[in-house]
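Report on the structure given below.
Yeah, one chain of the complex is gone here, protein chain that is, but the others are all in their spots.
Now for subunit A:
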Amino acid sequence: MEYVDSLTGFRLDGRRPNDMRQIRGEIGVVAKADGSALFEMGNTKVIAAIYGPREVQNKGQQANNQALVRCEYSMANFSTGDRTRRPKGDRRSTEISLVIRQTMEACILTHLMPHSQVILIEFLVHILLKFFMYFLPKICFLQIDIFVQVLQADGGTRSACINAATLALADAGIPMRDIVTSCSAGYLSSTPLLDLNYIEDSAGGPDVTVGILAKTDKVTLLQMDAKLPMDIFENVMQLAIEGCKAIAHYIRGVLLENTKQLECRRGI
């Protein structure tokens, strides 16, 4: 099958190799959660909800001097065409949960939140907090729960989950080093392709998922489950990084817009 038309240069859905699908992010979609967001990449739609920081429920899990980050990934039964009932905690979900947790951990300033019950919004508060803590008779540990669920799957769910989680964490006001964004790129018909959709993903070619810290350009996630010659891999990865940057640009816009609205409501 030809995934890039050799005559017109278009992919099956009408994109050029370097085009991303339409992306959309929305903040505050789950009122009960401390932070939440919806993120769409084409037909892939995921929702993320954040609970916390709150006190660690299971004392055994607590980490030293750091807030505990937990992540639960799931796919809605209606998210794919076949509507099969999926068992919770299968291998794939566990793996993706782990990937998301590790990626988010890398950007959350977990060390700023040990032993605290206070939601931190700004760095300045942190200094006050240390003063405050001095008076706390009991030391308690904090945890952040990230729930992501795939509502509709069409390739690139992993990336969409990370992007949604980033938005939701920001919504929850959890201090982050930088915003982390993710995007995938593949290699089909001898062409690097940005942001594979499900059909392209099912072609079985190499699929590189990258997560970066947008400001510092640091790669925090890199996954590939196929072989690629080094020079081609570098091109594909570079393309995925470009995709991450474009998403970061968009997410910043969403956050900015959201802040403006908040300011409006507060009447500033």
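Simple rule for what comes next: contacts are C-beta pairs under 8 Å (C-beta built on N, C-alpha and C of every residue); 3 or more make two chains touch, one makes a residue touch a chain; residues count from 1.
Heads up, the rule we're going with is that contacts and distances are computed from a predicted model.
Engineer: So which of "Exosome complex exonuclease", "Ras-related protein Rab-11A", "Vacuolar fusion protein MON1" or "Cytochrome c oxidase subunit 2" is the UniProt name of the chain that got left out?
Structural biologist: Answer from the UniProt record of the missing subunit chain: "Exosome complex exonuclease".
Engineer: In the full complex, which of A:176, A:219 or A:246 touches the chain missing from this view?
Structural biologist: Once the missing chain is taken into account, the touching residue is A:246.
Engineer: In the whole complex, not just what's shown, which of A:36, A:197 or A:220 touches the removed chain?
Structural biologist: Answering carefully, the residue with contact to the hidden chain is A:197.
Engineer: For subunit A, enumerate the residues touching the unshown chain of the complex.
Structural biologist: 5-8, 10, 12-15, 18-23, 42-43, 81-82, 154, 194, 197, 199, 227-229, 232, 242-243, 246
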